[in-house]
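Okay, structure first, notes after.
A single protein chain has been omitted; all remaining protein chains appear in their positions.
Order of writing sets the labels: A, B and C. Residues in every chain begin at 1.
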Amino acid sequence: MRHIYRCPLRWADMDAYGHVNNVVFLRYLEEARIDFLFRPDKQFKQGSVVARHEIDYKCQLVHRHAPVDIELWVTEVKAASFTLRYEVKDGDTVYVRASTVIVPFDFEAQRPRRITAEEREFLGEYQDEEEAVAA
Amino acid sequence: MRHIYRCPLRWADMDAYGHVNNVVFLRYLEEARIDFLFRPDKQFKQGSVVARHEIDYKCQLVHRHAPVDIELWVTEVKAASFTLRYEVKDGDTVYVRASTVIVPFDFEAQRPRRITAEEREFLGEYQDEEEAVAA
Amino acid sequence: MRHIYRCPLRWADMDAYGHVNNVVFLRYLEEARIDFLFRPDKQFKQGSVVARHEIDYKCQLVHRHAPVDIELWVTEVKAASFTLRYEVKDGDTVYVRASTVIVPFDFEAQRPRRITAEEREFLGEYQDEEEAVAA
Partner (left out) sequence: MRHIYRCPLRWADMDAYGHVNNVVFLRYLEEARIDFLFRPDKQFKQGSVVARHEIDYKCQLVHRHAPVDIELWVTEVKAASFTLRYEVKDGDTVYVRASTVIVPFDFEAQRPRRITAEEREFLGEYQDEEEAVAA
């Protein structure tokens, strides 16, 4: 199962080259991630931090009224971290492929924490086994 | 040889967690890269695009008046792309380690172009051979 | 007649105080303005620049999934400028009241230009006479 986030663009996401700036795509991924992890009925209320991003730019994107689709799924779930993968796309046109390593984090104690059983179950629903093996 | 960029922070670089947001570090790298590539006496006037980033977050950074140091160097120079590496740091404290694959780009023709001899020579001055082998 | 723009928020619009930063509201107004002025069937293709903003902050706004409403209308139309007014709101809760003076601009010649007859007619549909008199 993949989570789909319809990501609205802003005109100011474009830079002086007239296309969406490479940094702004990370902002889009953040929005997709928050939509995935922090919905009222979802887990991860206890907080998490980003440990690593990898991002490949495939195609330029110019501002338009319509949102872009971000597909998001899970590849690897360890004891105290997990990996999300994303594609930013319109139908067959892929603008960006990326992945993020997330570390669940206890902000009160200011240290990483283990993934809870509920979180693991939730992540499992979006896990793509084949991807995890190939990665 | 490493290029050092003293990167000023902005208060608004912090997010609701009270630390510099993970996306903003990519903005810092952009500033370091522009400082490196586009100084009046430097090459790359013909333009380039970002093909890929990898970024590892090591340590939280909170806004303060003083800039952070960004060390930047070159690891790999191919026919039509090159790789930059960076460390965002204060002395021994490393906040972020990252790398970017840059593709020289002809904006008029809207297609990638080969690295020129002058660009290759310039990049060579900042190339760390050991890193290139290890990578 | 008022133009209504349903403005999506981003999590990163919040600053370290945990509410939408005052500067970001200007970004929201920009989005509402672009939605109003640059839709495919609308005028102002020839370009325009912002000459002045006034913005009053009435109430804090915290990030949430749902968009906020921005109502936008026209108060004054002169020979070479016009004024937009906005309210950023949820039902009766007003977060921000603002106005912007826009100057139609000829980017090729790099100078202001007069409002065209078509533009004047379009703006007239959204003009609130009472407001214009009171202002």
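Criterion: a residue touches a chain if its C-beta (ideal position, glycine included) is under 8 Å from a C-beta of that chain, and two chains touch if they have at least 3 such contacts.
This structure is a prediction, so every number in the text was calculated from the model and none was measured.
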Hidden partner interface residues of chain B, rising order: 8, 10-12, 27, 30-31, 34-35, 39, 65
Hidden partner interface residues of chain C, rising order: 17, 22-23, 26-27, 30, 49-57, 107
On chain A, what residues meet the omitted chain? 11-12, 14-16, 18, 21, 23, 63
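In this section, only the chains that are shown with their structure count from here on.
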Could you label the chain B-chain C interface same or different, taking same to mean over half of its residue numbers are used by both chains? same
Which whole number of Å gives the spacing of the CA centres of chain A and chain C? 31
How far is the middle of chain B from the middle of chain C, if each middle is the mean of its Cα atoms, in Å? 36
Could you tell me which residues belong to chain C and also touch two or more other chains? 11-12
